[in-house]
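Every protein chain except one is present and positioned as in the full complex.
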Amino acid sequence: MAQKVATMSYLTNQLWGGNQILVAVLGICSALGVTNRLSVSVTMGLSVSFVTAFSSFFVSLLRKVTPDSVRMITQLAIISVFVIIIDQFLQAYFFSISKVLSVFVGLIITNCIVMGRTEGMAKNVAPIPAFLDGLGAGLGYAGVLFIVGGIRELLGFGQLFGYQVVPLTWYATAENPDAYDNFALMVSPPAAFFILGGMIWVFNIINKKA
Amino acid sequence: MWMGNYEPLNLLGLLIQAVFIENFLLANFLGMCTYLACSTKLKTANGLGVAVVFVLTVSGILNWCVQHFVTGGGALAWLRVVGVDASGINLEFLQFLLFISVIAGFTQMLEIIIEKVSPALYMSLGLYLPLIAVNCAILGACLFAVTRDYPFIPNVVYVFGSGLGWWLAIALIAAIREKLATAHVIPALQGMGITFIMTGLMAMAFQGFTGIKLSNPTGEVNVSPLTILNEVVISEEKIKN
Partner (left out) sequence: MSESPPNTTGTSNLRTILFMVALSFVCALILSVLASALAEPQTVAKNLDRSKQMMIAARILDHQGNFLIRNAEGRYVPAKYLKDGILAPTDQTIIGSQKELLDVYKIRLIPMLVDGKGELTTFQAVNLNEGEYLANYKKTGYYLQPYKLLYKIQSNPSSEAKMEGGQQPTDGYVIPINGFGLWDAIYGYLAIANDGNTVIGMTWYDQKETPGLGANIAEAPWQNLFPGKLLFQAGSDGNTDFKTAPLGITVVKGKVSEVLGESPKSKSAVDGMAGATLTGNGVNDAFKNVLNAYRPFLIKLHEQTKKEG
């Protein structure tokens, strides 16, 4: 029982206390670039979770036979394989989303979170804890992306997952020019910076109190 | 293949677009992690910037060759020289793997060369090279260049400009961060929090560059309106008869 608790803590630790974006400040690039719409954010979060978890698993599996001089290249190769798997899969079954994500799927390879986990954790621990650690890191990242994407889509488009949430009757028209209008800044990239800054602020406040 | 239908003026427009308008760091957000997490000094930023410009330009060229001779559509046609007809083989799925290997391999080689050739240079720049291999901006610029399918020279201009723009943005952020270190910021926002907000404001400022269009290449064949009218008149007469 004690062993099992310790193993699961690899997962839970990554979700909040060691959250990759808010604490370690890694994986920012894609968090900003693709969080325009919730559907895209969720896809990206799940893809990164998949890649991080399985890459960590295989890097850990091979950790005892990997020569030290090619350690980084091996990690990059394994990560690339999983990213390509995700990319091919998205192109086949989720074509419209893969059109929006375009090159950002490939950029998961250089996503600091993935490399950070394989270099920092996976090469030192057994496969199962490595898998859970990677999965936790990915899910923590996905959680942040979900929140940022939700705020941006809600305020910038008035929609969530493409469904109109803000009633159309609230919008300003020629007769009623002072009524509601979408917060267009939310759709453009700087808003993601502001939201992340705000989230870090809130995170720090919560952690200080705890 | 070399210039496509790009004129020298288009190249200038492309350079300005890559440096300011589509600034890799402030408009596309690529390449920040390594920088944000490790330093607040302008000197480090300059070192990183120069290294990135160099690595990005050369990697961009190498990856263009990879794309055109290995992974593009119909790219293996050159194998006909050795008697193998491989034009139907599509190796596009290996694109990511090959690109990142080229980048990682090149930075590794570069590090070795610099260490042997100039220890002084190695002390100032060489330490960043492993960090740069996994910098989103490098892979990102190569991938963007591939999606846009530039001919060779515009590709070089584009990756060079992207590197310059990245350096510019990093240097600006570092300069501001140096000042922020001594400013009074509320405790919960200190460090990363205020950096993000500051970077967001800079990104907004750079958005002001949007819409500056110097020139785009066109494939327009100059057909004078008179020619079309003549054809139209002829066909009208045919219908009447």
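Going by the order they are written in, the chains are A and B; count residues from 1 in each one.
Here, contacts are C-beta pairs under 8 Å (C-beta built on N, C-alpha and C of every residue); 3 or more make two chains touch, one makes a residue touch a chain.
Everything numeric in this text was worked out from a predicted model, so none of it was measured.
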Of the residues A:V42, A:V187 or A:I205, which one touches the chain left out of the display?
A:V187
Out of A:Y10, A:F104, A:Y141 or A:F157, which residue would touch the omitted chain in the full complex?
A:F157
Tell me which residue among A:L15, A:L61 or A:I85 touches the hidden chain in the full complex.
A:I85
Just checking the interface: what residues of chain A touch the absent partner chain?
36-37, 64-70, 73-74, 77-78, 80-81, 84-85, 88-89, 91-93, 95-96, 99, 102, 156-157, 174, 182, 184, 187-188
Using the touch rule from the top, list residues of chain B that touch the missing partner.
22, 73, 90, 93-94, 97, 148-149, 210-211, 213, 216, 218-221, 223, 225, 228-229, 231-236, 239
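Criterion: only the chains that are shown with their structure count from here on.
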In the complex of these two chains, what residues of chain A are touching chain B?
24-30, 32-33, 72-73, 76-77, 80-81, 83-84, 87-88, 102-103, 106-107, 109-112, 115, 185, 188-194, 196-197, 200-201, 204-205, 208
Can you name the residues of chain B that touch chain A in the complex?
26-34, 36-37, 93-97, 99-101, 104-105, 108, 130, 133-136, 138-140, 143-144, 147, 187-189, 192-197, 199-201, 203-204, 207
